[in-house]
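Only one structure is covered here, and it is reproduced in the block below.
Every protein chain but one is kept in place in this view of the complex.
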Amino acid sequence: MSGASPTTSDAPILEVSDLTTQFHTRAGVVKAVDGVSFSLHKGEIIGLVGESGSGKSVTGFSLIGLVDPPGRVVSGSVKLDGQELVGLSPAALRKVRGARIAMVFQDPMMTLNPVLTIGQQMQLALNAHEKLSKSAARARSTDALTRVGIPDAEARLDAYPHQFSGGMRQRVAIAIALLHGTRVIVADEPTTALDVSIQAQILSEMRELAREMGTALVWISHDLSTVSALADRILVMYAGRIVEEGPTAQVLRAPRHPYTAGLLRSLPAMAEPGTDLEQIPGTTPSLLNLPQGCPFRPRCDRATDLCSEAPPMTPETGRGYRCHHPLLDGTPA
Amino acid sequence: MTDKAVSPWRNLWVRFREDRIALAALVVVGIILLLALFAPFIAPQDPYDLSGLSLRDARRPPGWVGSGGYVHWLGTDAQGRDLLSAILYGLGVSIQIGIFAGAVGLVIGTTIGILAAYHRGWFETVLMRIIDLQLSFPPILLALVLVAALGQGKAQLIAALVAAQYAYFARTAFGAASAERSKDYIEAARATPLSNTRIVFRHILPNAMPALIVVATVQVAYAIALESTLSFLGLGLPVTEPSLGMLISNGVKYMMSGRYWISVYPGIALIILIVAINLVGDHVRDILNPRLNR
Partner (left out) sequence: MSSFLLKRLLQGVVIMAAMSVIVFAGVYAIGNPLDVLIPPEATQDVRERTIARFGLDKSLVEQYFLFISNLLKGDLGLSYIYNEPVLSLIGNRLPATLELVLTAVLGATLIGVPLGIYAGYKPHGFAARAIMAISILGFSVPTFWVGLILILTFAVSLGWLPSGGRGETVEFLGIEWSVLTLNGWSHLVLPAINLALFKLAIMVRLARAGTREVMLSDTVKFARAAGLSEMTILSRHVLKLISIPIVTVFGLELASTLAFAVVTETIFSWPGVGKLIIDSIKNLDRPVMVAYLILTAGLFVTINLCVDIAYALLDPRLRRGRAE
């Protein structure tokens, strides 16, 4: 198997292994992230795909150590440039966040502070890691805004978030994430709240920025089609686990896991013309009481008795799946 | 989540039980209610029976054995009344006024609020403007002036308290009802021959109820506090049936000379009552706040 990344084959920037995050609630223990492993190389873009409730957002928050209580990373490891982040003190984690790993969220209207100017917010983010004079901070902020394609950046520093359009606001958020030459950006549904045309624009710009600056991206989305246009590799998440992973083209062309196949069949672009879009029957299981064995079993038409035992991930690196009855009749990988 | 799932009241109770302090407060409120209700049987003396009082017993400290032959555990007041008895009876008077004022305010305010929410247009605008205007005006001033205008007496006092408080209920009912009203199913129900009363009583009122209950608990506590304040200022009830506020007020002049108990014990009773009610109301409010229940 060749290295996962198309650009480099050095040591990964981010190495996640067996990450497990649980929420201890009144009703019981919610296993939101259950043994997730993957690695990310310089400039690489990974698409983390799953329905809502699959644990993909919690995975994102676990990476930067910001899981809200009662949630907690209970085991596993997140290595950023070889440094272990799990178990780091809050103060040490804070120094990493924003400087070497950053996060962008779904709705920039909600993430940017409505009562502070863009310039003030960027200065706060800059001062979190560097001591800068006001004018130096302005210069750096202007650069960052220009880089993400905001025209007349200098003047826009004194504007408030509500004076920007949705797409521009998300660019501002991305600019803040990039302020310190961040190595890894975790983007949680960053374009979902935007118009389709603006989505496409931001996607291509992000791709270019990642290449140019060598920033690696973890792009979290429920929308397989968005991710397929952007990501080098795709991880499909279901019920807190990665059920399939591989280079984008391979996963799209020849899905192995029935769940991935189901997701693909429900995409308008993938459907045979003239046929109805298919929906995966049933709903995402509650993470509180998962069915025994393969969690997809109740919704799967290929399920057998064997599936009452949880399937392991196939051993190859870079291309794998968790299924006792994979779809192997497609184009060989 | 918004399904008509399990009975919301049951759910409320289950979550209420979890907070020990709130549960304890509820028990305290219950005990106080029982004490007030059975005061004539518990109290060693009938404090309203002036012939049973002796001035020889006046202003005696706690533990004094009076001419009645029993111990005045909390001392006696300026008329020689047993303070424990006076407090037990006074609790009843304060609670009665608080509950009456709260209940009447609840009914009037809710009616106004729902009417305003249900009949849109100028009616709503005018009504809610008046309510808002009144809400910005301090209730204590309103009550002061009204008590002065209406004269002394239980009914007058309750009327003044209601006038000072109904607006809170109206605001809450209006908020809940107009949120409910804009939901599709009410629109749908209005299109059917269902009567308006039915819609209000079956759909709007039950949904507004939890919020109104919270306001009601807080307002009962507030009415009790307001009544005691008015009594303290000498504008409350007639002296014949002393409420807690009146008892406190009567003792103030002896406070400086060290006879603290005449004011302090009724005050402690008053505070326990109000704090307990507020603790209960506070916790219910926390449970009902949807923004904290994510």
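By written order: A and B. Residues from 1 in each chain.
Just so it is clear, contacts are C-beta pairs under 8 Å (C-beta built on N, C-alpha and C of every residue); 3 or more make two chains touch, one makes a residue touch a chain.
Just so we're clear, the structure is a prediction, and the values are computed from it rather than from any experiment.
Seen in the complete assembly, the chain not on display touches A, B. Touch with the chain that is not drawn comes from one residue among A:H24, A:R72 or A:H162, which is A:H162.
Of the options A:K79, A:R94, A:R265 or A:H325, the residue whose C-beta touches the omitted chain is A:R94.
For chain B, the residues touching the chain absent from view are 133, 136-138, 140-141, 144-145, 148-149, 221, 225, 228-229, 232-235, 245, 248, 252, 255-256, 258, 260, 263-264, 267, 270-271, 274-275, 277-279, 282, 291-292, 294. The set of chain A residues touching the chain not shown comprises 64, 66, 68, 94-99, 102-103, 105-107, 110-117, 120, 124-125, 127-129, 160, 162, 173, 176-177, 179.
FYI, only the chains that are shown with their structure count from here on.
Rounded to whole angstrom units, the spacing between the C-alpha centres of chain A and chain B is 53.
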